[in-house]
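Take this structure, written in structure tokens, and hold onto it; I'll ask about it next.
A single protein chain has been removed from this complex, and every other one stays in its place.
As written, the chains take the letters A and B, and residue 1 is the first residue of each chain.
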Amino acid sequence: MDIRKTFLEWPVVRQLTGSDPLGRGAAVQSKRSRSLEPRTTTADRMVQSVCPYCAVGCGQRVFVRDERVVQIEGDPDSPISRGRLCPKGSASEQLVNSPRRATTMLYRRPRSTSWERIGVEQATDMIADRMVESRRKRWQDTDEHGRPLRRTMGIASLGGATLDNEENYLIKKLFTALGAIQIENQARI
Amino acid sequence: MGASFGRGGATGFLQDLEKADCIVIQGSNMAECHPVGFQWVMEAKARGARVIHIDPRFSRTSAQADTYIPIRAGSDIVFLGAVINYILSNDKYFHEYVVAYTNAATLVSEDFKDVDELDGVFSGYDPETGTYDTSSWAYDGVSDHPQGDAGGQGAESEESASERAAGHELGGHGAALEHAEVKRDETLQHPRTVFQVLKRHYARYTPEMVQEVCGIAPEQLLDVCEAVTANSGRERTTCWVYSVGWTHHTTGVQGIRGSAIIQLLLGNMGRPGGGIMALRGHASIQGSTDIPTLFNLLPGYLPMPKVGPHDSLDEYLKEIASPDQKGFWTNARTYTVNLLKAWWGDAATAENDFAFHYIPKLTGDHGTYATVMSMLDDEIDGYFLLGQNPAVGSAHGRMQRLGMAHLKWLVVRDLNLIESATFWKDGPEIETGELRTEDIDTEVFFFPAASHVEKDGTFTQTQRMLQWHHKAVEPPGDAQSDLAFFYLLGQKIRDRLAGSTDERDRPILDLTWDYPVDEHGDPSAEAVLREINGVHLTGEKAGQALNTFNEMKDDGSTAGGCWIYTGVFADGVNQAARRKPGREQNWVAPEWGWAWPLNRRILYNRAAADPDGKPWSERKAYVWWDEVEQKWVGHDVPDFEVAKPPSYRPPEGASGPAALSGDDPFIMQADGKGWLYAPTGLLDGPMPAHYEPHESPVTNPLYNQQANPTRQVFPRPDNPSNPSNGERGAEIFPYVFTTYRLTEHHTAGGMSRWLPYLSELQPEFFCEVSPELARERGLVHNGWATIVTARTAIEARVMVTDRVVPLPVGGKLIHQVGLPYHWGVGNEALVTGDSANDLFGVTLDANVHIQESKVASCDVQPGRRPRGPELLEFVADYRRRAGITLETGNKLRYPHSDATTGADTDGQGEGTP
Partner (left out) sequence: MSTQAFGSSGIDQAFGSSGLDQAFGSSDPNGPARDAGWEDSPPRVGFFTDTSICIGCKACEVACKEWNGNPDDGFDLLGSSFDNTGQLSGSTWRHVAFIEQRRPAGTAAGVFLGMPESPARPPVELGMPSLSRPGDSGDTDGRTEFRWLMSSDVCKHCTNAACLDVCPTGALFRTEFGTVVVQDDICNGCGYCVPACPYGVIDRRIGEQGTKNVGLAQKCTLCYDRLKVGQTPACAQACPTQSIQFGTLDELRERAVDRVQTLHDAGVSEARLYGEDPAGGTGGSGAFFLLLDEPEVYGLPPDPVATTADLPRMWKHAGLAAAGFLAAAVTAFAGRRR
């Protein structure tokens, strides 16, 4: 360590020797204050996104460092939002990183009083089994006049208004091919 | 909107609001629910535009409006009707526009009878089924149109029950007409012109009636009438803004129709600063109707086939769009074939009608509320909840939760452990003893979902614009996108059925289900979007993306999953990912994202020019005919065939696009015109008529018909209704309540009540009441109140505020209670509370099956509600005192059928008019 340099960094020395004799500004600026950098510039990358809340569709900039989202703010390039966000949009980083967010697959057995943990793969297998079974059990080939129905009434779904178009597309495609028709979303609520 | 103009969705874009000279916000709390969109209203205001807010509550929107007018919840159609009446009576309509671009001059069938003549219902009403045979509403000479024949004898047929969702089907096109040859009187004098019919219909929507029904003084009405008419015409435009404050009613579609009529009469459609701005509440709710996770639709607003009329492809196509009508919807065969090819690939051939028979058939209402009732009847095994929290967000929360307790298995995919995932251990019914955790057989799977920054994909926002969001990071822990989950689930199901020879398994085994995956095995969202856009299958362009839906063929040589989205991958480029900064473009910003159809930002913009193709004024120039270039040019993509001159007139016998004249701006409509009067396509009337909400302390003074006679009622013991005025016991529920959102929260709270930064801003459920109501019921500011309906009682902290005003209506003072609906009962969220939606029963709009959850009646008492089983007894006592039976409130033709009743049994004294 350069002792002389360190000494010169002491606020009182800077104060006495610099242009801030009262020690109110430059002289007392701490090392951290001097080296402060916003995480918008220290981020590894910035990714353009869209706010997930209402349907105004405000532009968002997502800043990532070490594969973690460190900041989400308005995208000034967006002609709709011009960089602005409402309180919900401004809380998007917390939506993503909240410690309260559920990130664990959970399973509740019939009549159980608590959750238990299972793997996503296992859970998906269990649901595939149940889909096949419920589909078969509640299958309707024709109506009472013998007209083709080709459907199952055993499986229903609700949701989609917060999902991507591509997701809705696969959901509708899969369920329709399975013959499940009771597919709904927020647009009716 | 589809019924009026030919397409659903907002007709313009948010930035265009700044071009408006007057903005009427009605049925929307824009500043609170769409704060960033509201900047464009503020811009307009700064430029001198007049901003008018009409709403039951003085909200943060009202605080910035030039004019705020309180209105009784559920009376908007009377107000709009009076504006129409003013426009017609004072010749304030835009004559040239109305004659050329609307169906004002078209003659209506002699068989049509208006509500005035039939004491509260239109011609064709069947009191037995509560439905209309709409054939008498037709244009003169177009009697036997294929759609809308919803009536029938005896019990409501299954087909007509499916028809009830027709309103939603008109999202991408107008209703069908047999042909486009209509009789017109362009002097508008013939008594059977739409213009004259309209004039007669709205004659009784007077200032006095507005005062009587809405609680709005004549001078306030006149102020609005003068403002909107002074700010419309060649030089000026007015925009109307609405959201769920209109749709969540048993008359929801007709409320929107009311503003559509005004905007057509004033010539504000298709023009900058004009139009109707539908504000949607969810990031991709427009997208989820365009590519529907809805029971009655296929992508691109193709209807799901119904058993009987749609047994074959030809029958289906014949019914949904007559080949003889005008406009682009005549290409419905092409759009359908492309969808079938996209889904079933090589298995879809001309020989097998492109596997049309693979699509399951509808037999009635399979909407979300019908589904919950099926759950209660143990008819449904499994239920998926995908980013949705019906235990809090749907009407009649108790029915939702009890329904889920009947399931065999439940899948919840969400970011947080929402109340719908934990109802089995901490729902309100556990507290009341109606459910015991140890008795609930439902298996529950909770899958953590990926957030928007953890996946690629598009949202379609409120102005029909698709915007791509890029994946920034991997999802944490077990979280995955719905795209990955459903792709994997589909594979697993296909594995299980592989080798099956059962005919019923063909659709799933033949399904095109093969998407490129990344290193994590997740499917490529871009590949899915490309399939949605469509591709050439054969020929020299095989494998290339389609540029427009006009490139689609009906012979199986092209495939595309959603025709209205064709073009989003034009030139093989993801157009939704375009992000040319707004400041480098004009205000239309056509190079930011991509809007359907074909990147048109203002719909029907042919109407921005006069019939000769010239701008109505320089100030409002937008799209016009360039004589030199012989094409339509302007600031936006023309919503018209670009080379069709204004002078074009179709040859006799033409159909489809060729039948559209050079001055038919509504190109998805069967006659090319904006519909002031809807001869078909709607199930509850060709013109909006006022009916009281399902539950109302006010008698309908307009007609001898209290509530919408076609509303869908569910008289079940678990769905009791409060009596309305004129019925016994109405005085037990004397107040009106309405629900709403706050800026600080999002819908049922799944994305806000878990976040400290939002939760601290609005930590508790409260009710807004006027000082007058507080005095009347002894409510103390910041204390507690209990709000009661026939379904349940909930408690809320009291906010006494001058922002709520009692309104003089029907000879008495009507108190309104405001309830934000974001809270729910559970143990997982940071902030919890009773849910306002628990108060509602299930009663639906006839057209789109949307529930009435913006208005109902209630009682309010000071203090907290009873706990446990005592709560059930408390509510039961209310039902007893009000004498509620299954019939209460559920009679459709009422009070007409027992019109002899001059006064009520309980001495209420209102009687029937």
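Details
Going forward, a contact is a pair of C-beta atoms (placed from the backbone, for glycine too) under 8 Å apart; a residue touches a chain by one contact, two chains touch by 3 or more.
These numbers come from a predicted model, not from an experiment.
Only one of B:Leu509, B:Leu813, B:Leu872 or B:Leu886 touches the chain withheld from this view, namely B:Leu813. Checked against the full complex, the candidates B:Gln762, B:Thr792 or B:Asn837 give a single residue touching the omitted chain, namely B:Gln762. Contact with the undisplayed chain is limited, among B:Asp353, B:Asp426 or B:Glu731, to B:Glu731.
For chain A, the residues touching the chain absent from view are 11, 15-16, 18-33, 36-38, 40-41, 71-74, 76, 83-91, 93-94. Residues of chain B that touch the chain left out of the display are 31-32, 35-36, 38-39, 42, 45, 50-51, 58, 60-70, 211-212, 217, 220, 223, 731, 734-735, 742-744, 756-764, 766, 770-773, 775-776, 781-782, 797, 799, 801-803, 805-806, 808, 811-815, 830-831, 907-910.
Assume only the chains that are shown with their structure count from here on.
Chain A and chain B have CA centres that are 27 Å apart. Considering their complex, residues 45, 47-60, 62, 64, 67-69, 72, 76-82, 84-92, 94-96, 98, 100-115, 119-120, 123-134, 137-139, 141, 143, 147-174, 176-189 of chain A touch chain B.
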